[in-house]
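Can you keep this structure in mind? I'll have questions shortly.
Note that one protein chain of the assembly has been removed; the remaining protein chains are unaltered in position.
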Amino acid sequence: MGMRAAVAGASGYAGGEILRLLLGHPGMEIGAVTAGGNAGAPLGPLQPHLPALADRVLRDTTAEALRGHDVVFLALPHGMSAAIAAQLGEDTLVVDCGADHRLADPADWAHYYGGEHAGTWPYGLPELPGGREALRGARKIAVPGCYPTTVLLSLFPVFQAGLAEPDVTVVAASGTSGAGRAAKVNLLGSEVMGSMSAYGAGGVHRHTPEMAQGLSAVAGERVNVSFTPTLAPMSRGILATSVLTPRPGVTAAALREAYTAAYAEEPFVRLLPEGVWPATAMTLGANTAVVQVALDERAGRVVVVAAIDNLTKGTAGGAVQSANLALGLPETLGLPLTGVAP
Amino acid sequence: MGMRAAVAGASGYAGGEILRLLLGHPGMEIGAVTAGGNAGAPLGPLQPHLPALADRVLRDTTAEALRGHDVVFLALPHGMSAAIAAQLGEDTLVVDCGADHRLADPADWAHYYGGEHAGTWPYGLPELPGGREALRGARKIAVPGCYPTTVLLSLFPVFQAGLAEPDVTVVAASGTSGAGRAAKVNLLGSEVMGSMSAYGAGGVHRHTPEMAQGLSAVAGERVNVSFTPTLAPMSRGILATSVLTPRPGVTAAALREAYTAAYAEEPFVRLLPEGVWPATAMTLGANTAVVQVALDERAGRVVVVAAIDNLTKGTAGGAVQSANLALGLPETLGLPLTGVAP
Amino acid sequence: MGMRAAVAGASGYAGGEILRLLLGHPGMEIGAVTAGGNAGAPLGPLQPHLPALADRVLRDTTAEALRGHDVVFLALPHGMSAAIAAQLGEDTLVVDCGADHRLADPADWAHYYGGEHAGTWPYGLPELPGGREALRGARKIAVPGCYPTTVLLSLFPVFQAGLAEPDVTVVAASGTSGAGRAAKVNLLGSEVMGSMSAYGAGGVHRHTPEMAQGLSAVAGERVNVSFTPTLAPMSRGILATSVLTPRPGVTAAALREAYTAAYAEEPFVRLLPEGVWPATAMTLGANTAVVQVALDERAGRVVVVAAIDNLTKGTAGGAVQSANLALGLPETLGLPLTGVAP
Partner (left out) sequence: MGMRAAVAGASGYAGGEILRLLLGHPGMEIGAVTAGGNAGAPLGPLQPHLPALADRVLRDTTAEALRGHDVVFLALPHGMSAAIAAQLGEDTLVVDCGADHRLADPADWAHYYGGEHAGTWPYGLPELPGGREALRGARKIAVPGCYPTTVLLSLFPVFQAGLAEPDVTVVAASGTSGAGRAAKVNLLGSEVMGSMSAYGAGGVHRHTPEMAQGLSAVAGERVNVSFTPTLAPMSRGILATSVLTPRPGVTAAALREAYTAAYAEEPFVRLLPEGVWPATAMTLGANTAVVQVALDERAGRVVVVAAIDNLTKGTAGGAVQSANLALGLPETLGLPLTGVAP
């Protein structure tokens, strides 16, 4: 019989996506579903795309409700996971989709989030060098941010192969679901439809140190990251463009080889055929990333573009993938390779 | 009495936008409207948002049809403007929205467009240093590309003030109208809605040398440009993010001062209040650009974001603004400052 | 010199659209701008598409702030206009974009809105039979709802000519701006993009009695209205489909003649050429309505489809048009005939 999974924050977008994936997961059954303000309500009207769970009633997000599961997925505001995890005991795998345990450097935490650092958990990106090893048997997992997932998958091959200078400029566009389900004027359909906008530019976005941390670990030296996020008029998807300076003598063939080698055996990352550039529609609803790389010889730059579904590979799918590893299940179990298009 | 204006390519998006602006222009009246495949058809069903012109019949795009106007706006495929202009004589102002006469270097032309270079015309971006002088009394105008308009407005102040190294990484998102009105599968609504995609990445986009040319002229040295365009699920608008390395000692205050100085008197470019980042919705339908600049001290980068409406300031509005200057009319005549939102 | 106009509710969508139109209105200048929760803030960040008003500071919505103008436009929640109007005196034209004074029958008011009826003001739809006469010199105007504007323009010609039975089924799609700018989860971009939904179906939408009232007045008998509104993934626009039963012997030619006659001289309503069906994009940003009618002989039905921009002709443009009439200005002054497309 399958593992029993609880989902905290089940009325939000990340929580809903975790439930969507668990419904198709042959090795997990859904236990408690909890929420904050929506506790007491049935899931039906809140997640109407999940009819199999329509009659489930949301419980309050407490350790009591979450106890007794094999795995607990936390899709909560920042700052809540450490306390909950402490009350759940060591038998339960806790998978935190929030930011609390991603950063290793307390100074980074203090600068970008403020307050005291809650400690570092194994990082839920299996594709990174050493990533799987860190997750097998883990009892705590910090799911990466959606932007860092995209950028780390975009760039670790080039740093692993030592083909670029340790400095990267990233500009990424995200669908609005990345901003969550709280009612805010700037996220109203009337505001976002038909409009692209920048936000959190100038180095202040909290995902920046997470990218630098992951890339630096691969490169073996500090990688400088300039990151600009933008908001696109779509619900799902991240498209990230990363631009680097190639090390002297690096060729287009060497770049392609590095990516081919890095992703040949990866089930969820696909290097596109030469000349085909990523579109988020290639990955909608799937736990996949698509990547393309090119050498701009005129400008002396390496250009890497990647696309994911921010809610699937960027959050819930990444969480389930890492949980599979931690629980000793096949890594790909229950995770869609096929997207929904058009 | 007003000037008489002809529009060639009146059934496309750029041509339609020129007509929209001319309908609100107190100094111009609309003469001939011409097209290629749509010649012979009335404008009504082709541009149903322009009811005042519904009964106008499109003529074939020939010098004969375009002769006898004070100004002729060409919104045609590349390669047609030189021949038409040659037949129109020196009394007519020819404003070319195509690429034929933007580049000064025949080698750039050969590399990016192929074939023989048709010569360089005065460049229709009045805001550039010396821009107005080059346009006053001109009889030929090359309207800038929509991306170069955005990027040059984003960056000339920083190079004019000598605040950054001559090297810039640009990632921009455009609405689909920038790709024109020809029926193509990849531009179908089903393909583009809900999806961001990259295209022409890796240094091959034809607007790249145009950006480099304009920025280099301001900087007084060759500026290296890495440019990645992306397609956003919206009809109109360009949002461009440009990232540079500040010269040593450059402060945020110095950057802001450079932009404030550059745009204080500009009617169509607005430096946003600190902390407010551009959205294309701020400019929809208006001949305006909005710009924001920040210094990312951690990464050691200058980040500039700008937004325009690609069809207005990026094409038709820029064309009319430059034509106003060339014809001795007030530069802002007939050009909307107010956008349409939400 | 122009009239002085105040706008109450200037931080919302309707208020913003009134300001947009007033900025292009040669006979009005903008006086006080007021708001509720946003009072004290500058308009710039709230209506960034209106740079000319960026430095205007919102005052609290009080009679004191609104006094002393020739015309006051109220874009407020229901229930506030009567009290404000009472304090402004008879010299000021009060144009209410809310519902308070649209309905003549207190029973309708009680049933659909609840509470006491605040009285009936002249109805701001000049195109209706007798519509202009009721507005000339008026000091109070009730601007119609956006759906009723669309449906009354769709249907009064057929009832005026006595060509249909007094019973109509209407299904209409609206952009999200019709729901206002308050932060609500169901209006988030993530919820509405990529989705059509119904709401307020089954006869409960408050605009239903307003349609019935207007149509009944034209028909000279009670017209039964079934109305179903739907929400479309776009910011602006209403597309309404109305289906009726033709009176015996009615021909397609007779229908077309009725619409041609009704709209031949109307500046803002356009009967489309046969076979061309309305799209909201034909009217975006313009104070226009486009209409088409057909006789479905197989089903024995008259089908009428109309499109408007809900914020322009459906709210702010209709308000200004009626105000022009009341103030003795040319009816079309300052109102755009030209839309923004694509």
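Labels for the chains are A, B and C, by order of writing; each one numbers its residues from 1.
Throughout what follows, a residue touches a chain if its C-beta (ideal position, glycine included) is under 8 Å from a C-beta of that chain, and two chains touch if they have at least 3 such contacts.
For clarity, every value in this text was computed on a predicted model and none was experimentally measured.
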{"item": "Contact with the hidden chain (one of C:A63, C:A254 or C:A294)", "value": "C:A294"}
{"item": "Option touching the unshown chain, where B:G145, B:G194 or B:P246 are the choices", "value": "B:G194"}
{"item": "Touch with the omitted chain, as defined above, among A:V57, A:A86, A:A110 or A:V276", "value": "A:V276"}
{"item": "Residues of subunit B in contact with the chain not shown", "value": "13, 175-177, 179, 181-185, 187-194, 233-235"}
{"item": "Interface with the undisplayed chain - residues on subunit A", "value": "13, 16, 20, 23-24, 44-45, 47-52, 177, 181, 193-194, 235-236, 270, 272-273, 276, 279, 281-286, 288, 290, 336-342"}
{"item": "Where the missing chain touches subunit C, by residue", "value": "169, 171, 173, 190-191, 193-199, 201-203, 208, 224-228, 230, 232-237, 239, 241, 243, 277-281, 284, 292, 294-301, 303, 305, 307, 342"}
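Please note the rule applied: only the chains that are shown with their structure count from here on.
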{"item": "Classification of the subunit A:subunit C interface as same or different, half of numbers criterion", "value": "same"}
{"item": "Centroid spacing, where centroids are CA-atom means, of subunit B and subunit C in whole angstrom", "value": "35"}
{"item": "Averaged-CA centre spacing for the pair subunit C and subunit A, given as whole angstrom", "value": "45"}
{"item": "Residues within subunit B bordering two or more other chains", "value": "193-194, 235-236, 279, 281, 284, 342"}
